[in-house]
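Not every chain is included here, but those present sit where they belong.
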Amino acid sequence: MKKVYLSGILLLLGITVMAQTGQVPSGPAPMKPEMTEFYEPEVRVVQPATILGMAPSDAIILFDGNDINREWEDSEGKPTRWVVRDGALVCVKGAGIIRTKRKFNDFQLHIEWRTPAEVVGDGQGRGNSGVFLQGLYEVQVLDSYNNRTYRQGQAGSIYKQYAPLVNASRKPGEWQTYDIIYTAPRFSSDSTQYFTPPRVTVLHNGVLIQNNVSLRGPTLYIGIPEYSIRKHGAEPLVLQDHGDPVAFRNIWIREL
Amino acid sequence: MKKVYLSGILLLLGITVMAQTGQVPSGPAPMKPEMTEFYEPEVRVVQPATILGMAPSDAIILFDGNDINREWEDSEGKPTRWVVRDGALVCVKGAGIIRTKRKFNDFQLHIEWRTPAEVVGDGQGRGNSGVFLQGLYEVQVLDSYNNRTYRQGQAGSIYKQYAPLVNASRKPGEWQTYDIIYTAPRFSSDSTQYFTPPRVTVLHNGVLIQNNVSLRGPTLYIGIPEYSIRKHGAEPLVLQDHGDPVAFRNIWIREL
Amino acid sequence: MKKVYLSGILLLLGITVMAQTGQVPSGPAPMKPEMTEFYEPEVRVVQPATILGMAPSDAIILFDGNDINREWEDSEGKPTRWVVRDGALVCVKGAGIIRTKRKFNDFQLHIEWRTPAEVVGDGQGRGNSGVFLQGLYEVQVLDSYNNRTYRQGQAGSIYKQYAPLVNASRKPGEWQTYDIIYTAPRFSSDSTQYFTPPRVTVLHNGVLIQNNVSLRGPTLYIGIPEYSIRKHGAEPLVLQDHGDPVAFRNIWIREL
């Protein structure tokens, strides 16, 4: 901002004049720049990565290309049957979902995913998986490159709630990125109502596709999300097994 | 989502039973998956860039490393005295602000900036510039690497309104990125009040530093923003001349 | 607020000291009361009624106990077949809805209604009518005194969207009041999406039953409201003909 220097003497005089006249003032007494400058507490320093998409210094690395079992487990808390192949975490059909051992509230998440280069099936049957925020709210993973399905079921949709603003999909077999900003719900005393709903922003391959949308309730395949709301706290991140060998890599999260 | 197959016959029977008993139903009649699947209108396709941070196919390129004058002008609508050096747009002290010839409402903006490698001055006097959204709301540009100033005046602050969540600054002389999601205000019939305030999300070098904050009013160096609100529509993007030779490059914007 | 008197001289000295030391200040420079006092524009004067529930001086009287046709018409813009009886506006079965000739955006509405003293039918079949805000969003009118129906279908519900917080119904045959604060939706450029949804607060017989709820979309008897959103501007107020001789009186509205 450009600096403007006020005379403190004039400031004082101005106020004195106002007090003497008894008129309705034309405006409030003037301020000085220093009145709106706060130094404490100092803002915490974070070391950003040298390349966009890589983890900054305060991120929790959820998958680094090697060990699945450090941060992930299956739905029963046991080691998963998903596999590591070429540094990627690959879904094995029938192995079921995987979830993080940690639980999260509000966060910034980066995750990369790839659907099979060899195209099999169509609609919901091609390269289907999902990133479930707090295990309840799905950002759809799907091969949506030249593959029409219902709007709120394609890649980048909040499944059955919000279609993506645009379809920014890459070709099958190419790595794609989601950068997700998630704000967890807060609940009213009535545990079946949100006080504030979950909110989600998603960038798909760097393109904004969900702009702080307010979720209606947990993701449902059948039914109306509003009526499935139940109070919850911190919950794990979940990756879906929808039967397709979708791969994931470079997964990191920052708690907000 | 996992698929669950319901029998339509059972569904019908279930409804019939409910109608006959006259009891309060224990829950609503069941739905089918197809009842929440919408195909129209088809989601528009956008070609993402191959590298994060580069422009997707539907972006307006505001600076491509060559011509300043195609998209920018000075505060009087004339050619600016800012210069192009090594493919970057560099502020010339005393040349004044530059603004886009186009005007924008809601948008996604990518902009890269660099403060001088040779450190001169301190606090607000080191590598100071600014990105003014709609010409009114400043995301501060400053060399905030080992350079303490007031919280809401450092790099990534919404100047004098919101400190950044963290300080994700790179060293002076290094290129830094802002990815900004901006929602313009809507006004009440009283033109001095927002119906909904402007909202801003900022990622600094890929790190979330402003999470959908609601602005209090136009950026002020002196005073209280709430009392400076005046109705406006689409407005240009503005880069500030604060006297320091700050450089900018790879500027693109997507209207939302 | 309690008044605190600051010495302007001390204020000036304080600032001077800060400038000399070059230390990080412990807090911002102090302000004076007059800096946050604004006199213009003067707030408009409204004469309140002497009794709660009666119209203040700036209200539009939509029904004063006599003439239906001044402010109301049927769905084709013709005179309605609803009748005036004992100073009340009474629904005639088969006459269809009535709507105001005027159109409204945001408003405060007071309306009184009475279901028949002689109870006929049950559930949705007893004293059913409705107040449609902007012709699209129904606040349910029903005899809900000892008359169970589905939660979001009883008196004071936002029909099929929000059950009332409590059931504050009077007995059939008694006059009841709704005081409604309504904020119209604003639309995104995509005309099938709200930028901000309609919001409704309702007091039923003086008891808060809807607390600034965000509507999901136009009221639907069958289906999901979100998918029926279509852009609209100012719209009339509508009273429903559901076949029961529900009466209305003392209807006034203030545009906000």
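Each chain gets a letter, A, B and C, in the order it is written, and its residues are counted from 1.
Just so we're on the same page, contacts are C-beta pairs under 8 Å (C-beta built on N, C-alpha and C of every residue); 3 or more make two chains touch, one makes a residue touch a chain.
All values derive from a computational prediction rather than experimental measurement.
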| item | value |
| --- | --- |
| Total copies in the full complex, given that 3 are placed here | 4 |
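Methods note: only the chains that are shown with their structure count from here on.
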| item | value |
| --- | --- |
| Gap in Å, rounded to a whole number, between the CA centres of chain C and chain A | 35 |
| For chain A paired with chain B, centre-to-centre distance based on mean C-alpha positions, whole Å | 16 |
| Per-residue overlap in chain C, given as positions that touch at least 2 other chains | 24, 35-36, 38, 224 |
| Residues of chain A defined as touching chain B within the complex | 1-4, 6, 28, 30-33, 35-49, 52-54, 56, 58, 108, 130, 138, 148-154, 159-160, 163-170, 177, 179, 181, 183, 199, 201, 203-208, 211-212, 219-224, 227, 240, 242, 254, 256 |
| Complex interface listing, chain C residues touching chain B | 24, 35-36, 38, 148, 186, 195-196, 224, 227 |
| Of chain C, residues touching chain A in the complex | 8-9, 11-12, 15, 18, 24-32, 34-40, 216, 224, 226 |
